[in-house]
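Notes for the one structure printed next.
Every protein chain of the complex appears in place save one, which is left out.
Chain naming follows the written order as A, B, C and D, and within any one chain the residues start at number 1.
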Amino acid sequence: MRLTLDGEVITDVEPIVGYLHRGIEKLAETRTYTQIIPLTDRLDYLASMTNNVAYCMAVEKLGGIKVPERAEYLRVIISEMIRISSHLMAIGSFLNDCGAFFTPLLYMWREREKILDMCDMISGQRLLYNFMRVGGLSQDVPAEFITSVKKFVAEMPRYIDEYNQLVKENEVFLARSKGVGILPKETAIAIGASGPVLRASGMKWDVRKMDPYSVYDRFDFEVPTGQNGDCYDRYWVRILEMTQSLRIMEQALAQLPAKGPICADVPQFFTLPAGEVYGYIEAPKGNLGFYIVSDGSIAPYRLHIYPPTLINITAFADMVKGWKVADLILTFGSMDVVLGEIDR
Amino acid sequence: MTLLDQFQLFLKAQGWPEWAYYTVPALAGIVVIIGVVLAAVIVYIWWERRFVARIQIRLGPNRCGPEGIFQPIATAVKILLKEDIVPANADKVLHFIAPIVVFVPILMIFAVVPFDRGAILVDLNVGIVYVIAISSISVIGIFTASWASGNKYSFISGLRSISQMVSYEIPVVLSIVGVVLMTGSFSMIKIVEAQTVPFILLQPLGFLLFFMGALAEMNRSPFDLLEADSEIVAGYHLEYSGMKFAMFYLGEYGMALAYSAVITTVFLSGWQGPFLPGVIWFLVKVMLVFSVIVWIRSMMPRMRVDQLMSFAWKAMLPMALINLLVIAVEVLVIPSLQWLMLIINFGLAAVLILLFSRIFTLGGGRVEV
Amino acid sequence: MTIALNGEEIGKKLNEAIPGAVVSGTKTAVLVDAKQLTKVAEYMKSTPGLDFDYLTVVTAVDYLEYFELVYRLVSLKYNHSLILKTRIYTREDPVVDSVTPIWRAAYYQEREIFDLFGIKFEGHPYLKPLLLWEGFKGYPLRRDYL
Amino acid sequence: MEIIRPSVSTPQEEDIAEGQAINSLMEQCRSQIADPDRWIDEEIKRNILLTTVDAAIAWARQRSIFPMIFGTACCAMEMISASSSRFDLPRFGMDIIRFSPRQADVMIITGTITWKMAAAARLIYDQMPEPKWVVAIGACAISGGTFRESYSVVPGVNHIMPVDVYVPGCPPRPEAMIYGITRLHAKIVKGTFDNPSLSLPK
Partner (left out) sequence: MKFERYGVGIAKGLGMTMRHLFRAPITVQYPEEKLKISKRTRGNELVWFPDRCTGCGTCTKACPQGNIVLVTHRGEPNKFIVDKFECDTGRCIFCGLCVESCPYNALAMSVKYECAKYRRGDLVLGKEKMAVSAENRPSAYCRPQFEEGLPAQSLLLYNREEGGQKLKFIPLSTRKRGSHA
């Protein structure tokens, strides 16, 4: 991030990225379709399940693979869980950027730990799960998982209330975040922003609603939007989205088939028909897409990842020009930037 | 009659030479004060770490000695033994002087803080003025440090520190003047003795203003702009290591301790209290004030520079002036009716806070460039 | 449901408006002439009934004989999408018009393509390497790298 | 090894200078740096008794480590987990996280180091005052991990600086990280690790 300052007022800013560029797209060309799944984990490492889902769905779309019902529901439950954990992280680090000395972050981290525990239970890892497979899931979930998710869904709203009490009405927080870092609706659309950033600007656009993938058309949920597109709206939209995610999880748990296959019959080394596909989902950070070109071999000819956070910071310079350095930090925090995804 | 005076008389009676019975008690007092202060700083550092940890539902350092009480000592020893680095583009002399300029005035504040009846190094008749004057010297050290480091983050921090100190000094002084009006003396001992009812009850608004101003002057949250680690890395002591950093570090906590002690003396009736000896009461009260500071630090977001400034000039200064005016009138008209003063001043605080929350705006604007 | 528009129909429409722009239109995508890209992009954005105001993915694929640039357009108003493609048939110093003035969404993605494929975008406001550093030799995402 | 940093003014020049620095660093860092063997030989150890002062200093150093968390990727998240309420790394006196390298004792490298980042990492390592240690956490930091073949990733952080403790995992659990830190404590205390009396409670 290169800043030009006049006193403490920002006159120009140029985000310089690429410090975590690991060449995932190039590496993917040398790996088989299954071996790419661990790579996609490492994109947006705060929400690696959704990355797995996005990639697997793109491959399934190209290969015409039908995913079993139970796997679809489990995918929905797990990715909503991960959405909550990612939003908790986003809000927590945003408040930390405000200067709240780790306390809100640590309270949110407590709930995040609960989610990580459950992911650990099903996949064996706390952060990078490598749990989804093309055609479903790698293993069935244990029975405790369902009961613990139910308990989590039941008690999570109480904790969300606690967060609201903690900072929602804090005068200093309001003074710092309201009206700061405004992203107008027109600009948000022009730069192709997505996810909570776009919705905070007042555009009601959620891929889960507008282009339902998986089984999302069977759930009843709302798409929260903000009005001003400032830092506070982005914070508040995330809080509301967590509530909606809980609603989706509740419905999915009720509709979940008790038994059934969890993976379509896909061998570990498989080929896809030659062709190309663009599969995308609504990841916690926004619209995450995978563009896969296949030439019929066991490895993709080209894999392109469409990263939501890189697109979201396109108008960053506009948002902070004329504001103070402190606002820049706050705005950057409210965009929920994950470098692994920007740089790939 | 302070303890030092008694010591002096004792030496005189023993037939010591004249120069000795002036210097020996003074030196002994200085050594005791420094020892007590450093010990207290270490305890309070430990207390802060544990207290914040408990607020954050964790345990905090508990491995060094019983419940981790030796943790700050380990930290101190380790920092002292670190390599001392002077950056290539630093101003060598100023880089060396700055930590001393920060640290020494903070120790000097304790010279006039009464720990108990008579337990004061020197009972100046302008004690409170001395405190205010001395406490603002360390900002010069901070600015020197930020300049001498030759680092842009440090320099921003230094600029912020100067502006912050200049703006918050005025409400602090004005809120103290209210106390002085009631007491009729600048002496710290007289101020304590005048508090049959603690001044926090008689002057709630004055206390609030002084507390906020003190938070700003000792760079504690929500006014900790100098070391906003998410904005300007670590602030003015970014380029310091080893012993010099230790001095800044101790100075930071010493400052918090000093202000806690001053608040205790001026608003919480110092050593006075039933049953227990005065020094225990004093330390307990200091601990209480310090805990509140830590508590606030644990959850408050940080203010922005311009908001900080406008808060000082547009809200705190007028409030302090109105408070001063009302107290002056009260002292003139009803000097003995303390219960009436109490009611009036609480009413005043409530009205002013309501009023200012309506008309005052924290500048939240975008500066067009 | 976002409706993926039929490329053949759009291609016909486009050929009427801008003659010679479309090379071929398949069911999934429209392949346009690289020289007419700016005009096509403007048409796509401003024509009523199409209104593609939301550009998502911009990427390039190296097919060794040619580079293929892929644009995925979405209309938030009508909730439909279209894939637009164009080809560049040179490996040394490939140049194409930038769409950044029309959709700002392409800003970083074109810089990234410039960085990793070496395709220059004419009209881009700030064409500099995005992910790699100055002085990096070669274009890593080309198929003949390493 | 030295990183050349010429003084520059415009952004373009700065970029070019940065690129040159990275390329020269890539040239310099072709081979691995041997792990620092700070422990004392068996022969000498029998003759040297650690004095009380040394023990006290080692105690102080071990009990209050200021970490410089050089977190770039996934492992950094687990590092925050390790210092969060549940695992509470600050119990070991590591709660003062200084973002300035001047005050740090141990550099904890969590995450992939790309060549673009390597220059910064090296600079921070050089800025840290002695005594200093380096802990490499996670596969990416140790060896480049799954990205080792990539064109832009440092194949192991021991190419650019000596590493004291390696914590494998991708990412390791917070407990594993704390275990790594306790191994570092052991190394600090005695300068050796072969002493069986130092073994940690199981």
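We adopt the following convention: contacts are C-beta pairs under 8 Å (C-beta built on N, C-alpha and C of every residue); 3 or more make two chains touch, one makes a residue touch a chain.
None of these values were measured; they are calculated from a predicted model.
For the omitted chain, the shown partners it touches in the full complex are A, B, D. Checked against the hidden chain, the listed residues B:Met165, B:Met299 or B:Met341 yield one contact partner: B:Met299. Within the whole complex, the absent chain has one touching residue among B:Ile42, B:Ile55, B:Ile142 or B:Ala312, and that is B:Ile55.
For the chain missing from the display, the contacting residue among D:Cys29, D:Ala60 or D:Ala139 is D:Ala139, taking the whole complex into account. Not every partner is drawn; the one left out touches chain B at residues 53-59, 62-63, 66-67, 295-296, 298-300, 353-354, 356-358, 360-362, 364.
Where chain D meets the chain that is not shown, the touching residues are 32, 35, 85-88, 91-92, 139, 142-146, 148-149, 156, 158, 163-170, 172-176, 178-180, 182-183, 185-187, 193, 198, 200-201. With the whole complex as reference, residues 31, 34-35, 37-39, 103, 107, 110, 113-114, 117-118, 120-125, 128, 130, 138-139, 142, 144, 148, 151-152, 162, 165-175, 178-179, 268-269 of chain A touch the missing chain.
Rule of thumb we're sticking to: only the chains that are shown with their structure count from here on.
Of all chains, the one whose Cα centroid sits at the greatest distance from that of chain C is B. Centroid to centroid, with C-alpha atoms defining each point, chain A and chain B lie 45 Å apart. As a whole-number value, the distance joining the C-alpha centres of chain B and chain C reads 62 Å. Of all residues in chain C, those touching 2 or more other chains are 131-133, 140, 145, listed in ascending order. Each of residues 18, 21, 23, 26, 106, 110 in chain A touches at least two other chains. In this structure, the chains touch in the following pairs: A-B, A-C, A-D, B-D, C-D. Remark: chain B residues 49, 53, 56-64, 68, 70-71, 73-79, 81-85, 229, 233-234, 237-242, 245 touch chain D in the complex.
On chain A, the positions that touch chain C within their shared complex are 17-18, 21, 23, 25-26, 29, 187, 189-192, 194, 203, 205, 210-212, 276, 278, 280, 287, 289, 291, 293, 301-302, 304, 306, 310-311, 313-315, 343-344. Chain A makes touch with chain B in their complex at residues 6, 8-11, 95-104, 106-107, 110, 166-167, 170, 172-173, 175-176, 178-180, 321-327, 329, 333.
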